[in-house]
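First comes the structure, then the notes that go with it.
One protein chain is absent from this view; the other protein chains keep their places.
And then chain A:
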Amino acid sequence: MKFRAKIVDGACLNHFTRISNMIAKLAKTCTLRISPDKLNFILCDKLANGGVSMWCELEQENFFNEFQMEGVSAENNEIYLELTSENLSRALKTAQNARALKIKLTNKHFPCLTVSVELLSMSSSSRIVTHDIPIKVIPRKLWKDLQEPVVPDPDVSIYLPVLKTMKSVVEKMKNISNHLVIEANLDGELNLKIETELVCVTTHFKDLGNPPLASESTHQDRNVEHMAEVHIDIRKLLQFLAGQQVNPTKALCNIVSNKMVHFDLLHEDVSLQYFIPALS
């Protein structure tokens, strides 16, 4: 198994750092999948994660000007690594004013992903910061649990409002109850509802717009104003929203009634999918 990659472009480096910061906020530990064309950050829906799963994908050629990898074998030309997300974002943080960033798979005392940053410095000598991020190589037999999740046909698909607004609303609601209802319809309306014995709070978002439906036939005679709803743990939604520091290029929400909510975002050229299951 081999992996070496290099970023020299400042904008690419900043973008990669932002993605890594987002991943660090969404998942404490995640899987990094390295394939010839892509990098994926994966969180699979284990009980330990509370049933939440995440799939983040980026095209390597949009970031790295050098990228070489050799997977486990010729037929399985992929590498799956488990790491603590915060380590990667902390390592990249030091690369803010870097001339170049190199990442490679190494084995110094223990297997690691070594991030090496050459800093711009005022003196003639270069300064080099190296971070050895401990990793765990995930064996082939566990790869099947880490594949791209299948998205079931949603009952409603709707564009999200400004995430910052949504986050501040949800943050306040968290103080009232942990049980949140997300509901939306095909008329561009999305509601966030909190209900307790004493109080019921609903925030209404209107005129959000809906993407064109995939299968017209099933929904043709459906009442456009009918709300599809799902009950979720508010903290999971808040964790997802807290990870979005920058407003995405595209943000979509798919609701499968009483089953799950699926967020589909695009941050420039990086796609992020986040699944929150319904409360049982």
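Quick note on the criterion: a residue touches a chain if its C-beta (ideal position, glycine included) is under 8 Å from a C-beta of that chain, and two chains touch if they have at least 3 such contacts; residues count from 1.
The rule is simple: contacts and distances are computed from a predicted model.
**Student:** Unshown chain, UniProt name, "Cell cycle checkpoint control protein", "NADH-ubiquinone oxidoreductase chain 5", "Auxin-responsive protein" or "Transmembrane channel-like protein"?
**Tutor:** "Cell cycle checkpoint control protein"
**Student:** Could you tell which one of A:133, A:146, A:184 or A:278 touches the chain left off the display?
**Tutor:** Missing-chain contact among the listed residues: A:133.
**Student:** For the chain that's not shown, point to the residue among A:60, A:94 or A:177 touching it.
**Tutor:** Answering carefully, the residue with contact to the hidden chain is A:94.
**Student:** Using the touch rule from the top, list residues of chain A that touch the missing partner.
**Tutor:** 84, 87, 90-91, 94, 106, 108, 110, 112, 121, 123-134, 136
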